[in-house]
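The block underneath contains the structure these notes are about, expressed in structure tokens.
Only one protein chain is missing from this complex, and each of the others stays in its spot.
Up next, subunit A:
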Amino acid sequence: MGNKQTVFTPEQLDAYQDCTFFTRKEILRLFYRYRDLAPQLVPLDYTDKPDVTLPYELIGSMPELKDNPFRQRIAEVFSENGDGNMTLDDFLDMFSVLSEMAPRDLKAYYAFKIYDFNNDDYICKSDLEKTVNKLTRNELTPEEVSLVCEKVIYEADVDNDGKLSLEDFQHMIIRAPDFLSTFHIRI
């Protein structure tokens, strides 16, 4: 790999490589994807660390995210102040966690935050109802949704406080070997 790129300094690229699961080539490719969302806003030279934030509407219009029912929550979880507007760092972080190589615990942590709609560090019944409705596009009746949520809490809540904490969630995720392959976006 020749050092012909002028977007980042070598130190910056090294830092990105050490802090994400991507190689140099992939980081540069992701940078160009980020820039393609708004070429007039994102400069080609990141060596002086410009402070550029892309609004949520642009992020949510990416082909990888635009039909995902959880795209807003994903953007909110990975953005700095929780409003969905992402810097390049947030963008790289998001795809790094959602890549193939991220370990299970890290993915479980962020999945928990995505499904926690009210940001109270617990997945309570209302969070679950919102999740189920998003999954099924409101096709289930309210009684069925309520029944599903009750059963989920009954199955997964280990410490019997009526809502799912991160530990309960992680404990359940460990029993689902598919989680690693479904919580994955190819970019």
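The definition used in the following text is that a residue touches a chain if its C-beta (ideal position, glycine included) is under 8 Å from a C-beta of that chain, and two chains touch if they have at least 3 such contacts; residues count from 1.
Throughout what follows, contacts and distances are computed from a predicted model.
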Protein name as given in UniProt for the chain not displayed, "Adaptor AP-1 19 kDa protein", "Histidine-containing phosphotransfer protein", "Transmembrane channel-like protein" or "Elongator complex protein 4": "Transmembrane channel-like protein"
Interface residues of subunit A (partner: the chain not displayed): 14-21, 23, 63-70, 78, 80, 87, 89-90, 92-93, 96, 98, 100-103, 105-106, 109-111, 113, 115, 121, 128, 131-132, 135-137, 139-140, 144, 147-148, 151-152, 155-156, 158-161, 166-167, 169-186
